[in-house]
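The structure under discussion appears below in the form of structure tokens.
And then chain A:
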Amino acid sequence: MKTFAENLFGEDDKLKSSVLADGELDTRHGPILYMEDVSVSFDGFKALNKLSLYIDAGELRCVIGPNGAGKTTMMDVITGKTRPDVGSVFFGQTIDLLKMDEPAIAQVGIGRKFQKPSVFDALTVFENLELALKADKRTWQTLFFRLSGEQRDRIGAVLETVGLSAFAKERAGILSHGQKQWLEIGMLLMQEPKVMLVDEPIAGMTHQEIERTAELLLSLQGERSLVVVEHDMEFVRSIAKKVTVLHEGTVLTEGTMDEVQNDPRVIQVYLGG
Partner candidate 1 sequence: MFNTIANKFAKKRLLAPIAAAAIGFFPAAHAEDTIKVGVLHSLSGTMAISETTLKDTMLMLIDEQNKKGGLLGKKLEAVVVDPASNWPLFAEKARELLTKDKVAAIFGCWTSVSRKSVLPVIEELNGILFYPVQYEGEESSKNVFYTGAAPNQQAIPAVDYLMNDLGVKRWVLAGTDYVYPRTTNKILEAYLKSKKVAKKDIMINYTPFGHSDWQSIVADIKKFGSTGKKTAVVSTINGDANVPFYKELGNQGVSAENIPVVAFSVGEEELSGIDTKPLVGHLAAWNYFMSVDTTKNAGFIKQWHEYIKNPKRVTNDPMEAHYIGFSMWVKAVEKAGTTDPDAVQKAIIGVESPNLTGGMAKMLPNHHISKPVLIGEIQDDGQFVTVWQTNKLIDGDAWSDYLPESKPIIADWTPPINCGNYNTKTKKCSGQNY
Partner candidate 2 sequence: MKLLTLASQDKTCTTVLMALAAVTFIIPLCNLLTPADSPLHFSAYTVSLIGKYLTFALLGMSLDLVWGYCGILALGHGAFFALGGYAMGMYLMRQIGTRGVYGDPLLPDFMVFLNWKELPWYWLGFDHFGFALLMVLLAPGILAFVFGWLAFRSRVTGVYLSIITQALTYALLLAFFRNEMGFGGNNGLTDFKDILGFNIQSEAVRSVLLFLSGFSLIGAFLLCRWIVNTKLGRVVTAIRDQESRVRFLGYRVEMFKLWIFVFAAMLAGVAGALYVPQVGIINPSEFTPLNSLEIVVWVAMGGRGTLYGAIIGAVVVNYGKTVLTGLMPEIWLFTLGAVFIVITLLLPDGIVGLLRRKLQEQHA
């Protein structure tokens, strides 16, 4: 039965082989994620224009930029949602992300939190996390999946971390905007990704929650790499070591928060643009 099923739905063999063929994640020679000369255009509009970006292992990087600078498109390219016209995107040294689709990219270890909190309203908070849990995600395996005690504990721990233990059995649909943000962060944690792409994590959060988010993100760096896109400069300042400024689809400047804030070009873009 199993072999038949695997033949029938043996899609993940392909996926695995694409990972294996390129070897395990190899970060010995530099960044864990890099984009080089990536361009994307929609109907003639250049969303990304020869964008190059290098994220080191364990780094927490903040990306800022005015609306339309290409932040979301950049994430779309990394996660496989959008195919660039030209350029290359690698995970480690050997894994070519452009050859993979969204699930494959998610499975090799790149997680993403969306700008608009996107959790599954019809499922409970617990089930949301369970879905995100790192596990064999093929169909038959999913059908016969049973939570081990260890996994259950892990979900419990994450529930604790994101402060939603009390809501575990509630439908996610009833959560407030901020709680949904937390849930999504929780889901991101469940995936145990090596790189986390976090798009506007604190929108709709109270001051207290923002602080906790900052703590959480800071605690994750080192073990994982994080790319945080955020508008709130205060928040960025509170977490960022290195900031990248995007403008018109390309990197305007990079540096510490102070450096960036004093860069006349950045001021021009933010105030004069």
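On the choice of candidates, all candidates are chains of the complex that A comes from, given by their letters.
Just so it is clear, a residue touches a chain if its C-beta (ideal position, glycine included) is under 8 Å from a C-beta of that chain, and two chains touch if they have at least 3 such contacts; residues count from 1.
Here the structure is a predicted model, which means the values were calculated and not measured.
Candidates 1 or 2 all come from the same complex, and the one touching chain A there is 2.
In the complex of the two chains, the chain A residues touching candidate 2 come out as 8-9, 11-12, 15, 79, 81, 101-103, 106-107, 111-112, 114, 118, 120-123, 127, 130-132, 137-139, 142-145, 187, 191.
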